[in-house]
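The structure is given below, and queries will be raised subsequently.
Just one protein chain is left out here, and the rest sit where they should.
Letters A, B and C mark the chains as written, and numbering starts fresh at 1 in each.
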Amino acid sequence: MAGSTFGTLYRLTTFGESHGDSIGGIIEGFPAGFLVDFDFIQSELDRRKPGQSSIVTQRKESDKVVFLSGIFEGKTLGTPIAFLIKNENVKTEDYNHLSETFRPSHADFTYAKKYGIRDWRGGGRSSARETASRVVAGAFAKSFLKSIGLEIFAFVDQVGTISLSDEEIAQVSRVEIENIVRCPIEERAKEMEDLIKQIRKEGDTIGGSVYCKCNGVPVGLGEPVFDKINAVLGQAMFSINAVKGVEFGTGFDSVQKKGSEINDLFKDDFTTKTNHSSGIQGGISNGMPIEFRVAFKPVATIMKDQITVNENGESKVLIGKGRHDPCVVPRAVVIVESMAAIVLLDFYLRQRAYQ
Amino acid sequence: MAGSTFGTLYRLTTFGESHGDSIGGIIEGFPAGFLVDFDFIQSELDRRKPGQSSIVTQRKESDKVVFLSGIFEGKTLGTPIAFLIKNENVKTEDYNHLSETFRPSHADFTYAKKYGIRDWRGGGRSSARETASRVVAGAFAKSFLKSIGLEIFAFVDQVGTISLSDEEIAQVSRVEIENIVRCPIEERAKEMEDLIKQIRKEGDTIGGSVYCKCNGVPVGLGEPVFDKINAVLGQAMFSINAVKGVEFGTGFDSVQKKGSEINDLFKDDFTTKTNHSSGIQGGISNGMPIEFRVAFKPVATIMKDQITVNENGESKVLIGKGRHDPCVVPRAVVIVESMAAIVLLDFYLRQRAYQ
Amino acid sequence: MAGSTFGTLYRLTTFGESHGDSIGGIIEGFPAGFLVDFDFIQSELDRRKPGQSSIVTQRKESDKVVFLSGIFEGKTLGTPIAFLIKNENVKTEDYNHLSETFRPSHADFTYAKKYGIRDWRGGGRSSARETASRVVAGAFAKSFLKSIGLEIFAFVDQVGTISLSDEEIAQVSRVEIENIVRCPIEERAKEMEDLIKQIRKEGDTIGGSVYCKCNGVPVGLGEPVFDKINAVLGQAMFSINAVKGVEFGTGFDSVQKKGSEINDLFKDDFTTKTNHSSGIQGGISNGMPIEFRVAFKPVATIMKDQITVNENGESKVLIGKGRHDPCVVPRAVVIVESMAAIVLLDFYLRQRAYQ
Partner (left out) sequence: MAGSTFGTLYRLTTFGESHGDSIGGIIEGFPAGFLVDFDFIQSELDRRKPGQSSIVTQRKESDKVVFLSGIFEGKTLGTPIAFLIKNENVKTEDYNHLSETFRPSHADFTYAKKYGIRDWRGGGRSSARETASRVVAGAFAKSFLKSIGLEIFAFVDQVGTISLSDEEIAQVSRVEIENIVRCPIEERAKEMEDLIKQIRKEGDTIGGSVYCKCNGVPVGLGEPVFDKINAVLGQAMFSINAVKGVEFGTGFDSVQKKGSEINDLFKDDFTTKTNHSSGIQGGISNGMPIEFRVAFKPVATIMKDQITVNENGESKVLIGKGRHDPCVVPRAVVIVESMAAIVLLDFYLRQRAYQ
């Protein structure tokens, strides 16, 4: 209950500090006898890894995952799958100036006060580097879910003020997005890329949002009342670094709607004519696509000097330097997908127990 | 793990269908020796109960809570506190026409498919009536948190298109809100009330949102990485019926912001000059107020006829009748507060274990 | 995590003090659509209830269970099943002399120190009266398990020095035991009854043990490594009041055995020629009967005066009076069965999730 474990029947426990020996995790509850697609897992990690393009952090990490247990002759054993990813590009000296200084809008101060001690190198445990472990567990979950016809894909739908329209979002179907921004509308992607490059040149960072679609979700996943499928997906998304908002289906726009406008009327085959509910009724999947949007704030590390305080409350100038992402959403796409996959596999197993 | 339990050290398990014998719950982990303020608990329930004003459902329930255990001579024993609330205004006949028909955007279909059986009277387990149990556990939590200087209060900040401005929201401080809409700006409250009455007259329903402020949160609450304070609050809020969106601090607006604009700079006393982060850094409280907004869709039950299907997929006309809320947010205010209180007390106890 | 919840997918949370309003619980995770056998549940409670024969406590309780939720038209809904049993024969005045005095080998002192407050009436939460709630959840589990061919039955195999031989135990098969001691060998039952009556006459109490057999357990239940089926059964049994020892199969006698003596050799149908392992290999069921013995100490309440201390550490004479069981095992038989059933149903559901 110390917070590094997620899931009920499909469970992930992660470990690791950004500049420690390694990060990694233990996956529990993945079904036995499943052929592991190692290439797929690595390709998912590559979608998240730093240094993959010109618009993300230039930290160099190969992010090669090593499996320690739970797999035998290429198949899962049903026992815990442990894995680790070495931290290679560890430059402790880059962070020496932070050993006693609290960066604004980072977790330096809160960790220091919570624990009385912190690993100040690159954010330690609070670094988003931890999310690589989620991508591994997510890749396993995706593989399994694909085998039952459930597919999850996410994409960038907004960076700064450049956004896809509702119509554009509605039209996006499963395609590999080739561009480095991971926005499926090429024209918009180009604008976003230009904006991110401009922001980087300013030494600043910019927010963005990720839209996720889950197709082929079986009817009946989710548990009343606290473990509604949207509630657990909500926890999953807010557990991702820098997330400030989550909305399902019509989301915040629902506030302005009338019931007669957004009730999803049934067709004779029990699908619904509209999907304002995002495939969820009473916290339980109804078979329609589950869709949600996740808002990310701009990265707190900027290349501009900021006035901050040290452990003694003394004013310090924080020099803007180091490696960072000018915009986090291109790398966050696979993290959103991974967390969604972990949640949906967990609910799938939970439902199977009772049937 | 069947979904009716919430919390780690401070835990609530709820039970009950809308038109069964009763609803209620068991509270575990409330500290021993605490003097119970029964009047306060009942007053909180009264803020949620149906029939309290002209703009909410006219179902008549006294919602009197009865305690069965865990309290001795007026004080908590540290053992489970069980309680129940009778369902009094049970009109099964009102729902007979629904025994084989699925209402649009309700949980009738999903429950039927998930369980193969459902209590079709008033939504059964999926009814928001269940939230009364949360108010009881929330009232205990609030009492305890108040004793350590932590206060939680929420209010309606939007109904339809009538909304408070950011400046208005910023100025709201702890006051008892007298009006029936539970919006702290009287002028706006009046407009909202008029709108709700107008909507009711149309036989329709309207969405709204609730804004919640938590002041006096100790530094260091929240657990990395999956149990970030915003992640668990996110789950808590999305577990409330009809919630479609949750955002913290600058929330979805963060998407359009630059890091240099919304980084929260420290003062010498470790408070921050701004609070875009909503009192949370890296998932852990920093001592600033935790603030978030919760979006509610319009209630699915409307007084207009709708075309729907029955269990056999045959088209049926659903006659608009019965008791319902034209707008749910006035009653949701105390539910939001209660869930926030449950989360914060849980994190407080979790943190205390390690100190 | 406050200790009143047991189980993972089939879960029971209990509440109640011995002389409070009522005791009861919430059952989560029982499969939906199951026809409830109310008579069977009540008959199980009757096997445990006080006052049922001359050799048990004469406290008068009808122990009628009332269901509050989770059942509709006689069938389970899949939602939480809440129930309560009123405390009827509450004689607070019988316990007034104990409000400041700690009884030897009771939980008075430990509860007082743990919580700083206690309900001193009849042991409060520490009373074995709580186990009635387990019998309710156990009866549900038994009904379900019976439907898959799994039967659990327990009996008294020892009281004081009067015990069944290994051969006698081996021969016991499922029969309703008519005698009040609940020992299946009539001659031995008579001796035990006489002994208990003699002990009661002395104003004393006597220990005993219960032997439990689980037949028809499917192969593959139990989870490595901490949730071995014997490990969770061990917790379940030690959670019953007054239990001091648990052993599986050859148990403590294994200490003196050689591997060549007690290895269970396979037959061609994968059953084993012997069952020293008690149907469990590596913590997982192998299809052979699971058998275990549970040792109960004599009840701490005796009719003899004892010297004890009050809250201030002052010597007090504790007068031997009140209602009590001279020997607890006849009533414990159904509690042992119930806890075994809860554990086995939970493991059955857990296994089903992964298949």
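We take it that a contact is a pair of C-beta atoms (placed from the backbone, for glycine too) under 8 Å apart; a residue touches a chain by one contact, two chains touch by 3 or more.
Values in this document were obtained by computation on a predicted structure and should not be read as measured data.
Listed residues C:Ser22, C:Ser69, C:Asn87 or C:Ser126: the one in touch with the omitted chain is C:Ser126. Touching the chain that is not shown, out of C:Ile169, C:Ile284 or C:Val333: C:Ile284 (per the contact rule at the top). Screening C:Gly216, C:Gly251 or C:Gly322 against the full complex identifies C:Gly251 as the residue touching the chain left out. Mapped onto chain A, the footprint of the missing chain covers residues 1-5, 8-9, 11, 13-17, 20-26, 28-29, 32-33, 66-70, 72, 75-82, 84, 114-119, 124-125. Where chain C meets the omitted chain, the residues involved are 1-6, 8-9, 14, 102, 104-111, 113-114, 123, 125-126, 130, 158-161, 199, 202, 204-209, 219-220, 222-228, 230-239, 241, 243-252, 254-270, 272, 276-278, 281-286, 295-302, 304, 306-309, 313-315, 350-351.
Where chain B meets the omitted chain, the residues involved are 1, 9, 29, 31-32, 78-79, 224, 349-350, 352-355.
Rule of thumb we're sticking to: only the chains that are shown with their structure count from here on.
Centre to centre, using the average C-alpha position, chain A and chain C are separated by 46 Å. Put simply, the C-alpha centre of chain B and that of chain C have 39 angstrom between them.
Distance from the chain A centre to the chain B centre is 26 Å, each centre being the mean of its Cα atoms.
Residue positions of chain A touching 2 or more other chains, listed in rising order: 1, 9, 224, 350.
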